[in-house]
Structure formats: structure tokens, C-alpha cells
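Take a look at this one; I'll ask things after.
Shown here: the complex without one of its protein chains, the others still in place.
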Amino acid sequence: MSFNLVEIIVFLPIVAALAILVGSPARITAFIAAGANLVLALFATLQYANVTESSGASYYLISHRVFLTHVTESGPISFLSLSFGLDGISLTLVLLTVLVTLAAVWVSPPESKIRSHQRLYYLSSLLISGGALGAFCSLDLFFFFAFHELALIPTFLMIGIHGHGKQRVRTAWKITIYLGVGSMILLAGLTALVMALGGTTLHFEAMQAYAEGLSPETQRWIFLTLMIGFGILVSLFPFHTWAPAAYAEAPAPTAMLHSGVLKKFGLYGLIRVAMPMLPEGAAYWQDLLLVLLLGNILIIGLVTIAQKRFDTLLGNSSVMHMGYIFLGIASANTIGFEGAVLLMFAHGVSIALLFALCDRLRTQAGTLEMSKLGGLAKSAPAFALLFGMAAFASIGLPGFANFTGEVSVFFGSFLKMLEEPETGIQALQIAAMLAIWGVVISAVYMLRAFRAMFKGPAQEGLALTNPTIFERLPILLLVAALLTVGFYPESLMQFLRPTIETLPAIAKISF
Amino acid sequence: MTALFYFFAFVMLAGGLGVVLTRSPVTSAFSMVVSFLGLAALFIMLHAYLIGTLQILVYAGAIMVLFLFIIMLLDLKAEEDRKISLFTVIGGALLVSVFASQIIKVVKALPAAAEAMPELSASASEDVKNTGLLMFTDYVFPLQIIGVLLLVATVGVIVLSKKELK
Amino acid sequence: MPAYYLEVIVVVLGLTLLLVEAFVPLGDRRSLAWLAALGIGVVLCLSFLVSTPEQAEETGRFSALYATDGLALFYKRIALLTTLLVLLMSADYRKILHQYTDPERPQSQAGLGEFFTLPVFACAGLMWMASATDLISIFVSLEAVTMTFYVLVAFMRRNVGSLEAGVKYLILGALSTGFLVYGITWLYGITGQTELSAISEVLKEGAVSKTAALFAFALILVALGFKVGAVPFQFWIPDVYQGAPTPITAFLSVGSKAAGFVVLLRVSEPFIASELISSNVITILTVVAGATLVYGNLAAIPQNNFKRLLAFSSISHAGFLLMALASTPAGGAISQFSISPVSAISFYLAAYLFMTLLAFLVMTLVRTQRGGESIDSFRGLAKTSPFLALTLLIAMMSLAGVPLTAGFIGKFYVFLLAVNQHHYWLVALGVVGAAAGFYYYLKVVRAMYWEAPEDTSAPAIEVSMPTKIALILLIVAVFIFGLDPAPLML
Amino acid sequence: MLTLGHYLIASGLLFSVGFIGVLLRRNVIIIFMCLELMLSAANLSLVAFSRYNQTAGLPDYNGDVLVFFIITVAAAEVAVGLAIIVALFRSRQITDVTAMNSMKN
Partner (left out) sequence: MMEQLPWLILLLPLVSAATILFVARRVPNISALLSTGSALVTFVMSILFLGFGDDAVVPAYPWLWLGGTLEKGLVLEIGLQIDQLSRGMMFVVTTVGFLVHVFSLGYMRTDDGKARYFAGLSLFMFSMTGIVLANNFAMMFVFWELVGLSSYLLIGHWFQKDSAADAAKKAFITNRVGDFGFLIGILLVWAISQTVNFDRMETFFAGNPEVGSGLLAFAVICVFCGAVGKSAQLPLHVWLPDAMEGPTPVSALIHAATMVAAGVYMLARVAFLVEASELAAHVIAWVGGITALVAALMALQQDDIKRVLAYSTLSQLGYMVMAVGLLAAEAAMFHLFTHAFFKALLFLGSGSVIYACHHEQDIWKMGGLRKKMPLTFITFSIATLSLMALPWVTAGFYSKEAILAAAWHESAPLFVIAGFTAMLTAFYMTRLVLVTFFGKARTEHAAHAKESPPVMTLPLILLAIPSVIAGLPFFYERVQATAPEHHGEGSMLVLAASVITLIAGAGISFWLYKGASEDPLRIKLLARKFYIDEIYQGIIRVFQDGVATLLSIFDRYIIDGLIAQLPAYATASIGSILRRLQVGNLQGYAFLFALGVILLIWITLFNT
């Protein structure tokens, strides 16, 4: 039995988790696994760069282990298979995952400082990581869904055991049940999709081949179900109320991995499954999606402004930023999709960064109540600098990846107007204009928070220490990722562009 | 024949109602015997002599004795203070009458039910032989299972009833 | 080797055990359980040597009464495996058992022999049920099993709960038997046949009274619904599960349900295949499935007793299984979809076996060594016995239908089938139910992982070697078949 | 003229009488008797059907065999059932089913 590279990348964290389970030293094992995975992912990236130059193949590094076969008139088709493969989109998300995983493991406290269930602490991070990787690399609808769910239980346990605050029990319940409901709705939608496509296969490419003949009526209902199902997982307004509290109270690595990586699953699903296979359904519900995403950006944006604690502020801001990604997806053209994927990467890294820094702040200052903090830049200037970079990245300052993504999304939403000038300003463009107001909103809350915590006169008896070099490394890793993509977007775009160009059923640029 | 049917059917149902309505368990048990006698007669009217006999032997003979024995053993008195509420009675009666009416509807809807019993062209008196033959040839498999069932029942009764376990 | 040897061997094993118990002086009667388990294990292995129907040269009446198809063999194996694990559990349960059978003498081993032997006979009955294709053999084998369970449920005769459960099971069981008999009567009456295949022919021709045929089906559904725990005939389940000795609860919940389903599958097949009545049959199955889903899942939410919780869980899984059954293409239509309801149900039941018995094995250990069955008894288990906590966590995950466990694939198939037959309301109820499942299954997980143990000084729970092996094998099974279901597909 | 329907209705009524007894009576032994009534009622239908479904001029004895098995099972059930009831009576001195409610969540 030989394994291909993607299989190794997916299963390495899971195997490492098992190793921790049976007694391998937790921190070191997790560290090695996360580090090795980063190296492997970079290796895969290099390989992909070679492949894309030579051929136009959509996936590479494909593995295919057939489990169930379906016999049809035209011969047997593999129904259920453990299939992995990478294309530009999944590669981007894999890179995101391995980066955040390494940082999350890095910022986890050493075992001696964890109250209880020390192994679980590391094991959960690895499982969430493995689940996300599996979902992003899977070419089979079943495993695509299944791997994502793998992360649900670790999240539940981690928030429940190691969560901050008195509400942790309630919060852990809420996120678990909410996401459970979401995944079940999603499951219903996915089964409906599979059956509508003939029920003969679960492989993405084969399903896509059947997708042509779906009636608009069918597409509408299935797309709506999928939109709600995926929407819940991505905290689409108004299904977002699980997110802020959960992220605020989750321990740092869990918050980083969940908000940074795992949450992207729903968006990935829309891009990979719902939009290409159900284009007419997507078109039909576009207006609804636009209204909801404006709810994310404007309503939750304002809600974020009202937050008094930095952790809930971050949680809400994470919900808000999903709106932009939805906007990119809703515009249903190559530019919007490219922007959406870039933004997924950017948001994942930057929110993970912020949660990591926020955790340090909580540990050292003892509170995240913004009115009780102040002037921290005096005692820990380097920390403040890093924090400021993260904050400005998240509000879309040029030079960071977030800006690249947001700008692409906005351009994408105006593309139709350019290609068909006679249509004038449509709902999509109006939504985009309103969404741009979110740029102001995010500046308001982020700068207010930064000002309240780091500027002004220093509070009595409140001093931070600058992080040591070792502690800075994971932060710098993430900052470097943001800057790389911000300054040189081609680092990701070279993989994304060919993939999104060949993605079926979305508008291609023609001018 | 019809008159006989109605008579025995009446006996059977009256006995059944006796089981349900009387207070004393002993009376109930005896009503049941009466009911089963009527039933056995109906079996015999249907030329099911073996079944009729078994009905009397097994039910009226063995099972009822067992019931009576237990009633005596437990020294059960009549339910002195019947606190069955009116609601229960009406509710139960209502439910069951609906059920009975459903049965009647089904019977009415069955075309065969309106036909007279076809005459037998051969003598049914050898039903012991026929049934037995069938049982020990075709149905020897279920018969074996019944054997195991009885074994289990025996073991079970012993386990449950031993005063002290050894 | 013909298939019916298997039951013969099992019955002989049972008889041998009775004799050994009576005549051979044994130091520790638990060895009897292990002996029984060993025997059952051997039979389980032998079941893989059974010759396929083509090779066997059976003709005549017997082959009509006794099916040796793959379905039968599959459920025989389920029965054997269940019994094997129940016997292991029973061995662990000894302490509680004698407390309620012979409390005066703590070292007594009285009654143990029967407690280990009766499941073996029940196993034989379950295996017969798996093969029964004639109304008579169905009735007889079903009653053989039921009778054994009457005894086993009430086995702890000094325990009011156990006896009460026994009486409830007895009365309601007998009531359902009455309906079964009456239904069989009608079915036989209108078709003149007792063999299911012959009945199927008659029903397909359509020369029968539709009303009467449906009436017969409804009556039989009452009885079989009772066995599998379908609403509205599920009321016995929580009380009986709670009162019965834990291993017997496990046995009931897996073995009895699986056998009930195989009979239900076989009996409903002629009705669904008949164009005359299939639409009504599908309707009622849908209604029952929906009601069962709602009841099982929602009523489970407020439960605090773990055993009762598993009882409601058992009802809810019956709901999912019925959902699959209701998704059989009506009127003998051929579905485009390659997974048949029969194979989906079989897979589901096998998965259900793994996960439920996993839960029950852990619960038996907790019950015997921590002395409680409420969810509170599991508090802090992750600290004192991490292995058991993890095991239970996996069981709960699988029961809740978290992907990559066998439990999820079962649900996935069910949803696929229901969508295929356009039972969207059922799918919606299934979604609600599965989501509620997350809540109540995780309640246990929460107790184990989040909360502090009631008594921190309590010693860790001991796990005997056979039990440990069984647990590990079951965990492996949950994950293996959760990843690749193919080996368990009929 | 006696029809199959006569027997079926008689049997159905007896079944219903047994059923009503199960619902209304509280003494578990009487309930048990009523259950026996129900089984016997089913037997009556069965025999009537077997008489109606003739083969070669004789009743279809397959039905009779089934009745035989039913009676056997019923007898065994009574034995086991009464044993359980006695055991319960011994430990709690009750036969009233409404008193059996120690298990509520």
C-alpha cells in the first residue's frame, strides 16, 4: 500500500493525534507533525507549480481508493471512494491550514501549564487540522463532509474543558448543537444533490458531469438548503450567533483553528459544490444571499462596534468579514471567486494571528475588558507593533493579503456591469457599495480597540512583557504569510487562476 | 346450525365479558372456562375436532387450573375498592368499540366473508392424523423450535420461582 | 455445511452449559460465561464456512420455511456477535446480579448458570428468526426469543425494577403477540398461504381484498413495531430497558431489534411489492417512521438516566431504520439507486450493534464499580478512567452520527434512500432528530470530560482482559466501517 | 346460512372483549386471562379461515398446525408469566398494574 503526498498530508495530523493518545509526548509530537506538514505542503506547492506549467490538468496528486461501486448501464462507476487531490483552491486552503496549525501548536502553553487533559489540548488541534485538511483535499463528497465533522467533537471538548469565562458550558453546547444542526441540514442538502444527480457517484468530477441536466426548480431548492447548511457553518447572518461567544471563550489554538481554518469549509463548499453544480439555483437566490451578507457586514459590523471586550469583538469581527467572502462568491465570476479564495486565506491567517495575540494579552493582563486596559504600547512596544500589524491587516490595509482579497472581491462584483453596460447598476453592485461601508466600520472598531488597549496613559499596575524571540516566531510566521500574499499576490494567484478559470458554471472574463 | 352458532358464540362472548366484568378473580377464571367451552364448540362446528379438544384440554384444563392455583396461592380477593374512573371506562370502551367497528368493516369488505362455508367433500374426522402428519413432516422445524421454547420456559419458571437459590 | 447446523450447534451448546452447570463443580461460574462466549465465537467463525444456497441441495417444505440467503446469514452473525458480547458483559455483571438474586450470601453464585445459558438459547431463536420465511416459523421463533427475554428481564427477582420491567414486558409483549397472531390469521386467511413467497405471489396478482390485506399488515406492523420499538408501540422500552439487568438491556436493544427488523423486512416485502396496496403500506411506514424519529429523539432530551437515554436512543434509531424501510420503491419498481433499503438497514444495524454494545459494555463496568446508572455517575470519568471515557466518547459520537464512524454511514444511507423516494418530510424530521441527538449523546460526554468526579479517591475502574479486547475490537470496527463500509454491505 | 363472516365477527368480538379487559382491569392476573382470550379469539378466525381455504375438499390443515403452535406458546407464556407475577407479588405484594410505576424519569 503506497500513499501519495496528499494522503500523507491529510493523515499525518490524525496519526500524530493517535500517537499522542497512546502516550507520545504531546507538545513535541504535535510540533513535529505540524512542522512536517508545513514542509510537506510547501513541497506539494512546488510540485504543483511544475504541474501547472506543463499541463492544464485540474487536479494533481490524485489518489483514488474505491470503496463502493455502482453498476450502471454504461459500466461500473465508483460510488464511494477515498479520493484526494489538489487544485489551486484546495492548495491555498491547505497552505492556510498548515500555517495556522503550526502557529496554533506553537502558541499552546507547555503541558505543565495546562490545568488538565494536557494531551487532549494538543490532540484537538491536530484533529481539527486533520479534519480541515481532509475536507479541503477530498474529491469525494462523502469524505468532504465527513472530515469536516471530525473537528466538531474536539471543539466541543476544548471549549468545555479549557474555555474561558463562566459561560463556557453554555457556549460549548451552543456551538456544538448549532453546528450539528447546520451539518445535518447540509447533509440533507447534499443527499438531495447526490440523488438529483442520479445517485450513482459521490466523486466531484463525476457529479459535475451529471450536473448539466438539472431542472431549475430542483436546483433552487437544493441550493437553498446548501446555502443555509453551509451558511450556518460559516456564520452567515442570521445564523451567526454561535460564533462570537464561542470564539471569545475557546482556548487560543481552538479559536485560531476554528475561526481561521475550519470555518472556511462552508465557503469552500459553496465554491466547490453548490455554485458549480447548481448555477441556476445560485442565480435565483443571489438576491437573498446579498441581503444576508449585508447583514453580516453592516449589522454585525455595528454589533462589533458595540462590544466592550476584545475577545467578543474579535469573534464578531470574524463573523462580519465572512460577508465579503460571500460577496465574492455571490458575484459568481472568476474575479469574485479569486477574491473570495484570497480573502479566505487572508482572513484565516489574520484572525488566527489576532486570536493568538489576544490570548497572550488575556494571559498577561488578566482581562480583555477594553476599558480596563490602556497604554500597553509603552511597556511592550514590540508586542504592540505586532498587534497593530495584525489589526491593520484585518481592516484591509494595503500590503497585507486581506486588502488584496477585498479589492478583488469588489472588482468582481462590478464585473458584470462592465461586461454588460446596458444593465446598469444591479442589486449586486448596490450590495457591493453598501458592503464597502464595512471598510469604515471595521476601521472604527479595530482602531477604537487598539486605541483603548495600547494607547493613552498606561493603566496603574498594568504592564506587559515583550514576547521572546521564540514566542515571536509563530506570530512572525503568520505576519510573513500575510505580507507575502499582500505584496506578491501571484504567490497564490498562480495556482488559483488556472483552477478558477476552469471552474464550471461561473462567468468568465471576456473583455 | 345457525342457531347453534349463535348460541355458542353467545356463550363464548358472555364468558369473555364475564372475565372482564366480574370482580372476583375466581369468578373471572370460571367465566373464562365457560367462554372457552363455547369456543371449543365453535371449533367443532368448524370440523376442527383436534383443536376443539385441545382448547378444552389445554386451556380449560391446564391453563385455567394454573390460573386458579395462582389466584389461590396469592390469596387474591375481589377488588374491593374499584377505583376505576369513569374516564378510564368510557375511554377504554370507546377505543375498543372503534377497534371492533374496524374489524367489522374489514369483515364486511371481505367478499369471502359473505359466502357460506363451502361444504367439505371428504371426511374431516381424520384431522388428528392430517395435522399430525403435517406437523412431523413439513413443520418439524417449527416443532423443534417449540421444543427449545418449552425448555427455556421450564428453566425460566424454575429460576424465577425457586424460593432460595442453591 | 448447511446453515441450520449453526442453530443446532448453538442449542447443543446451551444444553451442554446447562448440564455443566448442574453437574460439574466450578470454582468461578464466570468461566461458564467465557465458555459460552467461546462457543458462540466458534459458531461465529463457522458461519463463514456455511455453504451458499446454490451448493446446498435443499428442496421441499423446509427450504420454504428456512432461508439461507445472505440476509439470513448476515443477521445470524449479528445475533452471534451480540450474544458473544452480552455474555462478556454478563460475566462483569455478576456482582450486581447476585445482589438482587441472593443478597444474603455475597459469595453465592446461584442463578449465574442460567443467566449465562439463557442468552445462548435466545441466540438460537434470533438466528432462526433471521431465516424464518414462513408465517409459522416466524411466529414460533419470535416467541422463542420473546419467552427467553421474559425470563431474562425479570431475572433479578429481588429487584423491584427488574420484576416490574418483567411484568410490563410480559403484558405488553403478550398483547403484541395477540396482534401478531391475529394479523397472521388474516394474512393466512385471505391468501390461503403461510409461505411468504407464496403470499407475495397472491398479493401481486391482486386478487385479494385490499382492505383485509391492509388490515393484516397493520396488525402485523403493530406486533413487529412493538419488537423494534416503533412509535406508538415503544412505551415499554424505556421502563423495561431501565429495569432489566444491563446486559439483557443490551441484548434486547441490539439482538431483539435486529431480529425484529429482519422479520419486518421479510414480511413487508410482499406488501410493498404488490401494486394494489403498496402505496398505503408506504404511507403508514412513513408515518410510523416520522413519529418514531420525533418521539425517540425529542423525548430523549430531558433524560438523566443513562440507561433510559439509551432506550430513547434505541427508539430513535428504530426511526431511522424505519425511514429506510419506508423508502423502499413501491409496487416492485426498480430504483436507480444501487444501495437497497435492505442493505442499508443491515449496515445500519451492524453499526448500531458496534456502537450500542460499546456503550453498554462501558456502562456495565461503571454500573458495577461505581454503582449508578445516572449520567452523574459518569462524571469525571475522563480523569479516573481515560480509556473508558474515550471508548464511551467514540460510542456516543457514532450514535450521534458523527462522520467517519459507522453510525454516520448508516444515517447517510438512510438519508440517501429517503431523498431518492422523495420523502422530504422524513428527511427534515431526520435532520431535526439527528441534531437533537448531538445534544443528548453529548450530555454524557460532557459529564465525563467537563465535570469533576464525585469521589476523586475512587479507584480506577478495572477492566477484564476479554472485555478490554472486545472494546478495542469494537472501536476499531466503528472506525473501519465508518471509513470503508463495503465489507458490511449485503 | 352460516358464512365465514359470522365466525370472523364472533372472533373479532371476542378479541375486542379481551382487549377491553386488558385496558380496563387492573389485576394483572385478570389482564393475563384477557390476553389468553385474545389469543383464542385469533385461533377462532384461524380455524374458520382454514375451514374456508379448502384443499382437496378438506380444511387447509396448515392453519390448524399454526393453531396448535399458538396454543402451545400460549401455555408456555402463561407458565412464565405467572412465575414472574408471583415473583413480583412476593416482593411487593401487588397485583395492581397501576401500582407498578416505580420507574419514572
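As written, the chain order gives the labels A, B, C and D, with residue 1 at the start of each chain.
The criterion applied here is as follows: a residue touches a chain if its C-beta (ideal position, glycine included) is under 8 Å from a C-beta of that chain, and two chains touch if they have at least 3 such contacts.
Predicted model, so just to flag it, every value in this text is computed and none were measured.
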item: Neighbouring displayed chains - absent chain, whole complex; value: A, B, C, D
item: Full-complex contact with the absent chain, from A:303, A:344, A:357 or A:431; value: A:303
item: Residue, one of C:112, C:299 or C:426, that touches the chain absent here; value: C:299
item: Contact residue for the chain not shown (choose from A:87, A:311, A:338 or A:359); value: A:338
item: Chain B residues that touch the omitted chain in the full complex; value: 88, 91-92, 95-96, 98-99, 102, 105-106
item: Hidden partner interface residues of chain D, rising order; value: 19, 22-23, 26, 28, 31, 97-105
item: Residues belonging to chain C that touch the chain removed from view; value: 167-168, 171-172, 175, 179, 211, 214-215, 217-219, 221-222, 225, 231-233, 235-236, 238-239, 279-281, 283-284, 287-288, 294-295, 298-303, 432, 436
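Basically, only the chains that are shown with their structure count from here on.
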item: Pair sharing more residue contacts (C-beta pairs) when B-C is set against B-D; value: B-D
item: Length of the line joining the C-alpha centres of chain B and chain C, rounded to whole Å; value: 31
item: Distance between the centres, which are taken as Cα means, of chain D and chain B, whole angstrom; value: 5
item: Distance between chain centroids, defined by C-alpha means - chain A, chain B (Å); value: 69
item: Chain B residues counted as touching two or more neighbouring chains; value: 103, 110, 112, 139, 142, 146, 149, 153, 156-157, 160
item: Two or more partner chains touched - positions in chain D; value: 15, 18-19, 32, 43, 48, 50, 52, 62, 65, 69, 73, 76-77, 80, 84-85, 87
item: Residues of chain C defined as touching chain B within the complex; value: 11, 18, 61-62, 65-66, 101-102, 108, 110-111, 114, 117-118, 121-122, 124-125, 128, 136-137, 139-141, 143-144, 147-148, 150-151, 154-155, 157, 186, 190, 209-212, 215
item: Residues on chain C engaged by chain D in the complex (per definition of touch); value: 135-136, 139-140, 143, 147, 150-151, 154, 157-158, 160-161, 163-168, 170-171, 174-175, 177-178, 181-182, 184-186, 188-189, 192, 194, 238-239, 242-243, 302-305, 308
item: Footprint of chain A on chain C - complex, ascending; value: 336-339, 382-383, 390, 393, 397, 400, 402-404, 408, 411-412, 415-416, 418-420, 427-428, 430-432, 434-435, 438-439, 442, 445-446, 449-450, 483-486, 489
